[in-house]
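The structure appears below as structure tokens.
Missing here: one protein chain of the complex. Every other protein chain is in place.
Coming up: chain A.
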Amino acid sequence: VLVLSSYNNSELFTLTYGALVTQLCKDYENDEEVNKQLDKMGYNIGVRLIEDFLARSSVGRCQDFRETADVIAKVAFKMYLGITPSVTNWSPAGDEFSLILENNPLVDFVELPDNHSTLIYSNLLCGVLRGALEMVQMAVDVRFAQDTLRGDNVTEIRMKFIKRIEENLPAGDE
């Protein structure tokens, strides 16, 4: 008799993601390049994911970056990854904040091998956020400030607002 977990194919997603990172590490010579590829792929996903998000959530246009932060943490992360990071560490100018993830679903059962100490395993997430926000006219910089895979207590994503984007600029794949 088999014991199956209740329906959820997040394992498929996390295992697939793991296989992707493994493959990229094989294909590219160094962690820096893998990080770049993950970011690029994330961007390509983000520019499409935003449509799915807008269609499924009833979120309207955000008035400011604070609202954007809340929507990302409480709606988007919840919808797609089933977690709600906390929003903290606002810069005085209100243009930069941190998302603190107590646990990161992407890294279940993952351990970084010794020769990949500079790999940003979850870097796809940064690209996704960047791509998605670009489609709603926001240029942002997204990076991991802390990573449990690299020994930190929490995973911290730092997001900085760069500028508003003109609506008529075409966006494409990177």
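In this text, a residue touches a chain if its C-beta (ideal position, glycine included) is under 8 Å from a C-beta of that chain, and two chains touch if they have at least 3 such contacts; residues count from 1.
Heads up, the rule we're going with is that contacts and distances are computed from a predicted model.
Student: Name the absent chain by its UniProt protein name; which of "Coatomer subunit zeta", "1-aminocyclopropane-1-carboxylate synthase", "Trafficking protein particle complex subunit 6B" or "Auxin-responsive protein" is it?
Tutor: "Trafficking protein particle complex subunit 6B"
Student: Spell out the interface residues on chain A facing the chain that's missing from view.
Tutor: Residues of chain A in contact with the hidden chain: 1-5, 7-20, 22-23, 27, 37, 41, 44-45, 48-49, 52, 79-82, 105, 124, 173.
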